[in-house]
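Missing here is one protein chain; the remaining ones are kept as they sit in the complex.
For clarity, chains are labelled A and B in written order, and residue numbers in each chain start from 1.
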Amino acid sequence: MKDNRTAAVTKQMFKRLSFRPPAEMIAGESVPMWRDVLRRLVSNKLAMAGVVFLVLLAVMAIIGPIISPHDYFTNNLDRTNEPPSSEYWFGTDSLGRDLFSRIWMGARISLIVGLAAAVIDLVVGVIYGGIMGFVGGRTDEVMNKASEILYSIPYLLVVILLLVVLEPSMWTIILALSVTGWINMSWIVRGQILQLKNQEYVLAARSLGASGSRILFKHLIPNTLGPIIVTLTLTVPSAIFSEAFLSFLGLGVQSPAASWGTMINDALASWTLYPWQMLFPALLISLTMLAFNVFGDGLRDAFDPKLKK
Amino acid sequence: MVRYWGGKVVSVIVSLFVLATATFFLMKAIPGDPFTQEKAVPPEIKAKLMAFYGLDKPVWQQYLIYLKKLLHFDLGMSMKSQYQTVSGIIADSFGYSFRLGIFAIVVSVVVGVALGILAAMYHRKLIDSVAMVLAVLGVSVPNFVLASFMQYVLGVKLGWFNVAGLGGPLDYVLPVIALSALPIAYIARLTRSTMLEVLSAEYIKTARAKGLKKRAIIFKHALRNGILPVVTYAGPMTANIVTGSVVVEQIFGIPGLGQYFIASVSNRDYTLIMGITLFYAVILMIARLLTDIAYGLVDPRIGLRSRKGASG
Partner (left out) sequence: MRKSWLLVLALLLVSGTVLAGCGSNKSSSKDQVFNMNLTSEPPTLDPALAQDSVSFTVLTGLYEGLTRKDADGKVIPGIAETWDVSDDQKTYTFHLRKDAKWSNGDPVTAHDFEYAWKRVLDPDMNPASPYAYQLYYIKNAQNYNIKTDNPNHISDPNQVGVKALDDYTLEVQLENPTPYFLSITSFWTTFPVHKSAKDNPAWAAEANTMITNGPFKITTWKHGNEIDLVPNENYYAKDEVKLQKVHFVMVKNASTELQMFQTGQLNFAGFPTGEIPTEQIEKLKQTNKDELRIQPIASTYYYNFNNTKAPFDNANIRKAFALAVDRQQLVEKVTKGGQQPALGFVPPSIKGEKKTYREEYPDTGFMKPDVAAAKEALAQGLKEKGLTSLPTVTLTINEGTGHKQIAEALADMWRKNLGVDVKIETQEWKVFLKNRQNLNYEIARAGWSADYNDPMTFIDMFTSNGGNNDIGFKNAQYDELVKKAYATADQKERMQLMNQAETILVKDNMAILPLYYYTGVYMVKKNVQNIAMDYQGMVDYTRAYVQ
């Protein structure tokens, strides 16, 4: 990326004397970069394994409840707490419900909650943090304080109020998670940009007449991708866990639907007796996180050609 | 310098005022009051209770009265725990959370940064993979699962630790592990990620070309820059951890601030909600201030900017 740009700048230097070029031309073509990233990503086996797992998971979340012989909500009080068998593949819970169906229904909820929260955090956090770090001065001071205040407002009050005002649903929970979820991301981005914006290539771009937003989105944010992706891959699990915590307080998704977090929570008091009730959701959460993480790492490496030795 | 700190103090006061206002009205907007309970108190008695705590006045009056008390650093009395002051409750419970939290933070930063550096130094080698697997385990196992697992295996089955309570030093081991698992993982990954970036920067290449040893490069040059995102993260993390984790406190029976906060919200113990919120905000601001100072120490250019921004 950097090499490309340096080359392009050198080329443009000659033209600059004769006319002021549109800023877009300074950085040259960006399409090849994305193609490059994709190529590098595909060649990373571990990252691809993560992708394959996530795709499989998505497929199971869609078809899992369909291929199971049982639905996820019907009780069978004569068959409670059964271990996995040929009839109940993942066993049953304390109301005799089929854990296999419940796991994949839970996958739908947990994945949607995690991903939606992550996307909102990404968009809001990067824009807000980017502006804070880049504009600096008074603006930074005020925006920073504002985010600090928002971060200090008791989250629980916000959630309870939202659930009173809005219909309790998965979307309300996503909204509740997003109210403060993006702040951490914005601080990470701000910190990175503060560090980067005085570096030589940014000064160079600025002196070449690139606009503020162009420097921000073309130069600064792409160079903070590492921490952004790391934060993002951790936002998904933290959103999934936050949802579980809300369920723990009785404010999570409404029964009989259950997320992975709720299922673990329900199994927590008796996991020593019925380990499978905890094992399957816990294992799936862990594997999902693993997949997100190796994928995130691969993505990060793919964005940064310098690491390719 | 005086102007710089003066500006800081003013901005802290303004922030606390805005926060107090927002929290106060948010809290009042939620249904229920301290005396809402399964067995309803007769209306006449309830009216007397409401009057005693000043809850019979219009909300804006209650707000002004609260602000006035706040100006005198008076956080008031708890509405649930009879005749106990909010500041007393916070002092008691913060003690437990703080002691536990400091340990957890030291462990998180030391272990996290060490893992991250190791992984970056031996990028794409076995150590890298092992460190990252550890880190992924840290983020992928929910802390209530980890905590109850350790409690059962190490406490009940093996009998190495007490199941709950904070009596002796050994009692700190399990909660500290439960508290620091996630931050360790997070810090390790952040460190690795930025270290990798920094290690490929020009000045590191220059240093290496000059023939400096790898270790010297890492500690003298790379770490200085690579640790910035960790510093950013460590600020709010410190505030969060020292003010108590509800889950860990509940599972290990620790009477910390986190539990009190949850209880204050469900009890609608208005004065305690306000007290803990403001206390938390102050801790957070201190942590963020330290973060900014740490920025300055790590990277002098940022320090200059930050200070200019504050006073200008």
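Methods note: contacts are C-beta pairs under 8 Å (C-beta built on N, C-alpha and C of every residue); 3 or more make two chains touch, one makes a residue touch a chain.
The structure presented is a predicted model; accordingly, all values stated were derived computationally and were not measured.
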Practice item. May I ask which residue of B:Leu26, B:Leu70, B:Leu134 or B:Ala164 touches the chain that does not appear here? Key: B:Ala164
Point to revise | Omitted-chain contact residue, chosen from A:Ala47, A:Leu268, A:Ile285 or A:Leu299 | key: A:Leu268
Study note, to complete from the structure: In the whole complex, of A:Leu57, A:Leu163, A:Ile228 or A:Ile285, the residue touching the missing chain would be A:Leu163
Practice item. By the contact definition given up top, give the residues of chain A that touch the hidden chain. Key: 73-75, 77-78, 80-81, 94-96, 160, 163-164, 168, 249-251, 254-256, 266, 268-270, 273-274
Check your understanding: Going by the touch rule given at the top, which residues of chain B touch the chain that is not shown?
Key -> 30-33, 35-45, 47-49, 52-53, 80-84, 88-89, 92-93, 96, 99, 102-103, 106, 110, 148, 151-152, 155-156, 159, 162-172, 219, 250-253, 255, 259-260, 263, 266, 268
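Note that only the chains that are shown with their structure count from here on.
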Review point. Which part of chain B faces chain A closely enough to touch in the complex?
Key: 11, 14-15, 18-19, 22-23, 26-27, 29-31, 123, 132, 135-137, 139-145, 148, 152, 186, 189-190, 193-194, 196-197, 200, 225, 228-229, 231-233, 235-236, 246-247, 261-262, 265, 273, 276-277, 280-281, 284-285, 288, 295, 299, 301-302, 305-306, 308-310, 312
Practice item. Over in the complex, which chain A residues touch chain B? Could you list them? Key: 136-138, 140-141, 145, 148-149, 151-154, 156-158, 160-161, 164, 184, 187-188, 190-192, 194-195, 198, 226-227, 229-230, 234, 237, 241, 244-245, 248-249, 261, 264-265, 268, 271-272, 278, 282, 285-290, 293-294, 297, 300, 304, 306-307
